[in-house]
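Shown here is a partial selection of chains from the complex, left in place.
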Amino acid sequence: MSLQLDFPAVLERWPSFLAGAVLTLELAAFATVLGALLGTLAAVGRGTHNSLIAGACKIYVETIRNTPLLVQIFLVYFGLASLGLKFSAFTVAVTALTINVGAYTAEIMRAGFEAIPRGQIEAAEGLALSRLQIYWHIILLPAVEKVYPALTSQFVLLMLASSVCSQISAEELTAVANYIQSDTYRAFETYIIVAVLYVILSLVMRAGFWGLGLVLFPRRRRLGTPL
Amino acid sequence: MGGHLNINHLVFLGQGALWTVGLSVIALIGGGIVGFVIALARISPLKSVRLASAVYVQLIQGTPLLVILFLGYFGLAAIGFKVSPLTAASASLTLYVAAYLGEIWRGCIQSVPKPQWEAAEGLALTRTQRMIKVILPQAIRIATPPTVGFMVQIIKNTSLASVVGFVELMRSGQIVNNSLFEPFAIYAIIAVTYFAMCYPLSLFSQRLERRMGRGRSNLAPA
Amino acid sequence: MQQNSSSEPIVSLRNVRKSFGPLVVLDGVSFAVERGEVLALIGRSGSGKSTALRCIDRFEKVDDGEIVVCGHRVDRPDVDLRALRQDVGIVFQSYNLFPHLTIEQNITLAPCAVKGMATAEAKDLARKVLVQVGLEEKLHAYPEQLSGGQQQRAAIARSLAMQPKVMLFDEVTSALDPELTAEVLKVIEQLAADGMTMVMVTHEMGFAKGIADRIVFMHRGKVHETGPASILTSPTTPELTQFVGTGNLKS
Amino acid sequence: DLLDDITQAKKIRISTDLAIPPSGMMDSSMKPTGSDVEVAQLLAKDWGLELEFIQTTGATRIPNVLTGKADIIISTLSVTPERAKVIDFTKRYATLQSDIGCLKSLNVKDWPDLKDKAIGVSRGTTQDTTLSNMKDKELKISRYDDDATEVTAAVSGQVDCVGTSATIINQIGVKNPARIFESKIPLATFDLAIGLKKGEQRLMDKLNAWIAENVKNGKLNAIYKKFHGVDLPADMRS
């Protein structure tokens, strides 16, 4: 075909790509940490006997999971602005991503909680551990261990999904790609480079989670079970 | 430009929603079939098969769907294959969904406790019989919530098929919005429409979970 | 502690009823355990022994009747569960070690978290109770690295580390070989000598005979016969006669 | 040769983004309309061809012609030397006047007044590129994916300045009378041209001839005025 690829013409803008990749990773990192906290709280909330808290957590989870991230981002960005609250694109992006991934994390964590055998909790109850201690020692860590691969995938997915933040002027990797491709009209080269960068970013994230797993789950490390 | 939301806009959005449903169905059927094969390949006794499927999963999972769709449509055309947008979108979505479902299902299969595998082995069941009669029935329960969770994501992700020319729900919303400049009204309609498509699925999975949940509690999801 | 008069039983069940749906599992069960007493609950499979034991530590709510354990009214909805369970140690049929913790961590968890024991002290304690059950070399192993018997011994050690006032055992020796059973018996005898009260569900007639001060024979959810260990050699009801008769095949 | 293919098929496939008003958009009965749409319709009519719009997004306008999925692009393509390395441009069929528009109440007279004020633009447009290259002016640019988002940002108060066409600047006040925008500083005038794959000289010649004729007979000016409210620049009409 007559299509000729000219990678150097696009690659010479590597500082922009790099800046975009770094911002993408930053967005993902903040949203992962905050989303994991929010999601775990929501999962615990859904399991409480207080039906008000449980109901509120359920509504949060279901609303977020069943509507597109893009709409959520618009509503946060423009909604806040309409109320006279102006935050930077970065703050808004992290907030929206956190709210979004928190709902997914909540579902995954809930499944992890339910996967803890009843006998484990009974054994802990028999040792007079308090509810909080049981949650912390017997439920939370083993549950995270069980669902760790799912969590990892969810957070990598979040990193990929952060591309919609380009819509609200966050200059992450996709935004950079869109700018470069419409400036140069070299869409193929740009998207191929961006694909490679995203694969690298996701490998970086997975490696990070793998390392974190080694620290969090010493048993896995000792017994050599793959994470 | 300007004007007000009228019935024609709603019809246009409705058509977009139909495309969203259609693309989702294609993605889930194609991705489900290929994903099942991937799940089995990931736990194959053959190292080369395991490795190949792992590379596939890593590659696809590391790439945004937008890029897969773009390269699937224009990339194939660039090297001489004439594919219709529907073919390209179906193929790309299938590859994408398969990588995720395959990985989700692998985790579910492997989380069936080891003694169950051994008991089935001790009864001289073949590998296939063990899978079908002992492991999969137990894995399905664990697999249901994450699978449905992912299905919902797919319904929303089909919006990216606009890159190959599909005017599905999100794109039709953007087109209407760019004529009307009424983002709040239009995105609210889109959000509600997506919710109406996705929420029944979530409910369905919860019901299924409850019905199948006869106490088999020590199993983990993916 | 010595203020409770010795006539006050540490565990007492009065007319306890419990059903699972239509299935009546405990049909008016009454018995009491005095301080320092070792009580063996025997009976065929499905007779409700485990359920009775679980009711004592409030893992099941009773439908009717009264349960008092170390002064806690266990049948009442407002019973202080954590206080109850500091006084009661329970070891289950399935050992339920925490799989993500080493044996040492399994044992030190509750003393540190519940009693606020210092880590070093708890570790010493862990070593001590592991020596009691003959597992000191597995201090840093994970549960899945142990054989079934070793896991059960670790579970007993974990419970001993809380130094409870009453210990409940649900067939804890069924996975142990004779040699270890003897070791555990010695531990239990020593505990009994120190004034520990124990309720044990067991299928081992020899064990029951050797260790128990009193036997409660359950049959179809009822206490069918009760008395000192000697009732095993001279039972009065035909059911117990049949039960220990077949049991003799074993020993 | 592409021209022969088009003639043979009796059909021309034109790549147009229908989400960038007022060039490409939907009317109230959801039919394509806009200045680019009418230019395309005029071309098809003049050449006696059936017209097929290839729906594209900003990102896929170019790949569509490069891979042969569309014949030409009429979709507010501004001509830049950088882009001309990838596709061929015809002569201009219209121009795009761009301004910096700000909140009416805002005291902006010249570039220094814009310092530290976020300027909203549509990402990758020539306005964006032009502003981005003004490194010495220390501008703060907020890039949005399309005009609609940019307008919404202005309407809702996320930005107080925008760099875009005069038509769109006026639209902001219509959406929110509390925030009337007006053109403050002229930015640039860009030539808009039809894009096609490199090396199709015969098609290029024929398109150029058609543009020249319709500039002269005023039809292109009429279309432009209908959607943008102003005439094409005088130097183009003469």
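Letters A, B, C and D name the chains as they come in the text, with residue numbers starting at 1 for each one.
Throughout what follows, a residue touches a chain if its C-beta (ideal position, glycine included) is under 8 Å from a C-beta of that chain, and two chains touch if they have at least 3 such contacts.
Everything quoted here is computed from the prediction, not taken from an experiment.
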item: Formula for the whole complex, using the labels of the chains displayed; value: A x1, B x1, C x2, D x1
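Heads up, the rule we're going with is that only the chains that are shown with their structure count from here on.
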item: Joint neighbours of chain C and chain A, given as chain labels; value: none
item: Chain pair whose interface holds the most contacting C-beta pairs; value: A-B
item: Farthest chain (mean CA position) relative to chain A; value: C
item: Innermost chain by mean C-alpha position; value: A
item: Inter-centroid spacing, chain D versus chain A (mean Cα positions, whole Å); value: 37
item: Chain B and chain C, separation of their C-alpha mean positions in angstrom; value: 51
item: Where chain C touches two or more other chains at once, by residue number; value: none
item: Residues within chain B bordering two or more other chains; value: 70, 74, 78, 183
item: Each pair of chains that touches, named by its two labels; value: A-B, A-C, A-D, B-D
item: Complex contact set, residues of chain D against chain A; value: 58-60, 62-63, 66-67, 80, 82-83, 85-87, 120, 123-125, 128-129, 142-145, 149, 152-153, 156-158, 197-199
item: Complex contact set, residues of chain A against chain C; value: 117, 119-120, 122-130, 133, 137-138, 141-142, 145, 217, 219, 222-223
item: Residues of chain D that touch chain B when the two form their complex; value: 18-22, 25-30, 54-57, 59-60, 63-64, 66-69, 146-149, 151-152, 155, 171, 174-175
